[in-house]
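Dropping the structure in here first, questions after.
Subset of chains shown; positions unchanged.
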Amino acid sequence: MTNVTMPMLETNPLEINFDRRQFASAIDSLISCSEARTASADTCLSEPMIAELAKCIRTNLDCADICQATARVLSRHTGYDANISRTLLEACIMACKSCADECERHADLREHCRICAQACRDCEAACRQLLAAMQ
Amino acid sequence: MTNVTMPMLETNPLEINFDRRQFASAIDSLISCSEARTASADTCLSEPMIAELAKCIRTNLDCADICQATARVLSRHTGYDANISRTLLEACIMACKSCADECERHADLREHCRICAQACRDCEAACRQLLAAMQ
């Protein structure tokens, strides 16, 4: 795989009032986090202790859907509306934080929860940075 | 099609601290709005005056993605997190309002824009009601 987010953003002819590198980095973190969440929900499903992981699975599914929608909205620059992007980033930060908190509770015992928690923290940080730049 | 949102919600064994009918109504509005947005973006694409509709298409695509993610999150009740739902509802209200405002500008000339604007206003109202009940 070649990463295409930044090359695509560089060819966009519109004026973008933010650091394109920061934008691309947030989008990549969101996409990567969404994929990690989908995979993690599935790995939890195959665990013998699945009943303990019900809340974790739900949080993973939410986080995957929210990160994916946000990545798509941030990838569009025609007729840009900063208010919608900001509110979505806030929802993402909350979902990533909640998911990381939940995953970290299981991270000692499960390697996939540790990887997941890290992807959530990275995504939370990237969203916070972009949100700060947008204020 | 038989509507299954309310029957599914009625069989959920969890305690849900809200009027299930209001919840189901918001989910149905979100799903319906998401479908209207996808169809509307496509109808705009086939218009001869497509260049005037670029912002409208973009807003439609955003609104479809945000409503869809929100419908999914609201359909989950295991390990419920009110803060995430509330922030997503706020993003939906903004996206639906922005989309309705844009569609209404073209509603005199285009019947599909009129239908779309109405679906957005209905969804905006249903999200506002649910958000108020969640406060």
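Which chain is which? They are A and B, in the order written, and residues in each are numbered from 1.
Criterion: a residue touches a chain if its C-beta (ideal position, glycine included) is under 8 Å from a C-beta of that chain, and two chains touch if they have at least 3 such contacts.
The model shown is predicted, which means the values in this text are computed figures rather than measured ones.
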| item | value |
| --- | --- |
| Total identical subunits in the assembly as filed, 2 in place | 4 |
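The working rule: only the chains that are shown with their structure count from here on.
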| item | value |
| --- | --- |
| Cα superposition angle of chain A on its copy chain B, in degrees to the nearest 5 | 180 |
| Chain A-chain B separation of Cα centroids, rounded to whole Å | 22 |
| Interface residues, chain B side, partner chain A - complex | 54-59, 61-62, 65-66, 68-69, 72-73, 76, 78-79, 81, 83-84, 87-88, 90-91, 94-95, 98 |
